[in-house]
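Here the structure comes first, spelled out in structure tokens, and everything after it is commentary.
Note that this complex is displayed minus one protein chain, with the remaining chains in position.
The chains carry the letters A and B, assigned in the order they are written, with residues numbered from 1 in each.
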Amino acid sequence: MLAITNAKIHTMVGPVIEKGTIVIEDGKITAVGADVKVPDGAQVVDAKGRHVSPGIIEAHGHAGVYEAGNGWAGADGNEATHPITPQVRAIDGANPEDTSFADFRKHGVTAMHIMPGSANLIGGECFVVKHKEAATIDEMILLWPSGMKAALGENPKRVYGTQKKAPATRMGNAAMMREWLQKAKDYAAKKKKAAEDEDAKEPNFDMKLEALVPVINGEMPMHIHCHRQDDIATAIRIAGEFGVKYTLEHATLGHKVVDLLKENDVSCAVGPSMYFEGKVEVVGIGFDGPATLHEHGVHFCLTNDHPVIHARYLRVAAGQLEAEGVPGEDALKSITIWAAEHIGVADRIGSIEQGKDADLVIWSGEPLDARSRADVTMIDGKVVFERE
Amino acid sequence: MLAIVNGKMMPVSGDPIEGGAILIRDGKIAAVGKDLKIPSEARIIDADGRPVTPGIIEAHAHIGLGEAGIGWAGADVNESSDPVTAYARAIDGLNPLDTAFDEFRAAGITCASVVPGSGNVIGGTGLAIKCQGTIVDDMVVKNPTGMKAALGENPKGSYGRRKKLPSTRMGSAAVMRETLFKAREYLKKKDKAEGEDDVSKLPKHDKNLEALLPVLRGEIPLHIHCHRADDITTAVRLCREFEVPFVLEHVTEANHVIDLLKGADTHLAIGPTMHYGSKVENRERDFRTPVEVARAGIPFCLITDHPVLHGKYLTMSAGLAVTWGMDYDLALRSVTLSAAEHVGIADRVGSLEVGKDADIVIWSGDPLDYITFANYTIIDGEVAYQREVE
Partner (left out) sequence: MKNISTKVFKGATIYPVYGPKIEDGVMIVEGGKIKAIGSAKDVEIPAVEVIDVSGKVILPGFVDAHSHVGVWGDGEGSAAYDGNEMGNPIAAKVSALDAANPEQVSFAGAREGGITSLQIIPGSGNPVGGLAFACKTAGTIIDDMVIKNPTGLKGALGENPKRAYGQFFKKAPMTRMGTAGVIRDYFHQVKEYMAKKEAAEARAKEAEAKAEDAEANGNGVAPGPDYNPDLEAGALVMKGEIPFRVHAHRYDDIITAVRICEEFGIPFSIEHCTTGFKVAQFLGERGAVAHVGPGLFSRGKQELADADERNPALLDAAGVKVCLITDHPFLDSSYLLPYAGVAHKHGMPLDRVLRALTLNPAESLGIEDRVGSLTPGKDADFVVMSGEPFTYTSVILSTHIEGNVVYKRPTL
């Protein structure tokens, strides 16, 4: 049992507790508040007035499948040999020894949604990990599977179009995505019929379609990469046609179609906003975009798309969001609880509340101050990093 | 009938016997011990007090498939036309007259497990042979011994370069998963058709899926090439998913995942340790891996992956492992009985026991010392190599 005392607690579910205590037992938060008593026998960690927040969450990253410092040998994030690869799984390519994970612990980033890249229209299955030190990736799993990566816009059409293969245009992107979702829908229907009717024939096994069945059945969301507002509209259009659950990833120009996002109650993971205008579809990238979403009440969180921008700089991104007028606590929510909600793990992490996992950080200063550092990072109630 | 007398017998399956003898009849070991009665008709080889061990066994080699000294014409290791070539069989590509066999016999290697390469996700079946003969079918100890598979950099490099699936680790795992799934469905259909005695229900013949049936039925293991810890993890995950037997090859980073391997009910073939870090995934190839695996009590053998390291340096590898802390007896076992266990032929070879094949080596000194020569190499009771002393 552990108690963190004298902490300025950013719970993410209420006002900041100026001076409070957090009690942790068996990896869970059992109590948090200004008047919480330290139980007998608890090991006490005196925060000495420092800020404590939930661990930072990267809602859209590629750590482990695009490893730091390993070049081609560590590049396993895009199975760019066919535009539709729903059957591949990020978990089969994620290396827990990617040195980025140690970096994350040092900087208070405690969880990531690991996804295939955006070379393919349908890129493969995603999963969520905690940044624990572990010999196998399986020991780091928080949620598996979490969703199916998809992408529209320039990337798929560039990867395949430059090889003179389909898709070569945005029309091609949409048509192929639609074609495969339809095939998956038919396949799922055949399977359902075969299960119900003894005489009905099972469809021929198709691994790609098999992997899409949970998406078609609404059990698993699609995470659709799109930057420009027209690609956002296409994503919403296709998802609506098939009635699938989905989130939007990047949504860089989402602020241009705020009403559309609101109408469809879409959740967006916005970023990497610290990036430059390297492609046409990201012209206009910046923090005014998510600030606008915030203003209009659209569900969103921030992402650095690690490693495009290293996930350790998520606090810097949130600080920039605050600079655009978003209140500090909300900016912090955009890299904690709203990220957890976006990826479907808010029951476990993202806020400091009784019953949730003790994934916490004690900061040397204000969490959104770029000059602050993580002094203590904790996952499941265990200290995984401590600054000397 | 052959008798080896006056040798320091090192049976591997038991304690050494000073001044011991072995009696060989019809290619099998008929007796081992001290004070054996030697029949008068036996040809006698006097071991002159020198060490006598079971024949050395190389559990992972491409000898005969990747032949010495003839370049492309003798290169038959990888059927690199498709990532899944389960139908390919090492026996069909093995040349028993590969001159490397001369070197194997001269180094005391009596038996080798020959497997296809690691360019494919599923590469084909391997077999175990004796290292002497002209017609490979006459040399077979066991065929097939297993189905070769591979994860890591090789398959994704080989196919990714040509922009074909797989180009990533995710892709390799997906290919393996898909193939095993299809093989399982194929088996179900076949069993159903046979059960109902209805030929019309048989699935259309598929050469890859057919070749995988013995794996799905649990009759032969997958031999999975993997170096890096995450590839080892993926191999274990996939095999558990499909409940198929498996052994792991190379496992350069096995010491990173000791707990996983302890609980995995598998066997490891470690090596080639005396190699440079030719890729990122094998940068940690040194004796730390086998020493730590040995300490953890996980069953393993040592391999050279001939010709990556020449097979004749297998005993040198075992000797160097001893200098780094491995127990001597375990090191000798790792190139004899443990190798036989890895390949599934321990009923025939790997130790000096009555009833086993008479594969025996008489050495000039400590068998694990690289300065030692093999004086006699005996295979199936016949002298396959005898050293000429100038």
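Note that in this section a residue touches a chain if its C-beta (ideal position, glycine included) is under 8 Å from a C-beta of that chain, and two chains touch if they have at least 3 such contacts.
Remember, it's a predicted structure, so these values are computed and weren't measured experimentally.
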Any idea which of B:I109, B:L309 or B:I345 touches the chain not displayed?
B:L309
Touching the hidden chain, out of B:F101, B:F246 or B:F287, is B:F287
For a quick check of understanding: of B:V140, B:I258, B:M274 or B:V383, which residue touches the chain that isn't displayed?
B:M274
Cross-chain touch to the chain not pictured, restricted to B:I129, B:L320, B:I345 or B:A384, is B:L320
In the full complex, subunit A touches the hidden chain through residues 70-73
Touch list for subunit B against the chain that is not drawn
66, 68-71, 99-100, 274-280, 282-284, 286-288, 291-292, 306-310, 313, 316, 319-320, 322-325, 366, 368-371, 373
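Following the convention adopted for this analysis, only the chains that are shown with their structure count from here on.
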Quick one: subunit A and subunit B, Cα centre-to-centre, how many Å?
45
Could you please specify the touching residues of subunit A with respect to subunit B in the complex?
65, 70-71, 73-82, 85, 87-90, 92-97, 116, 124, 135-138, 163, 205, 207
If we count contacts the way the header does, which residues on subunit B are in touch with subunit A in the complex?
153, 156, 159-160, 163-174, 177-178, 181-182, 185, 228-230, 233-234, 237, 256-260, 279-281
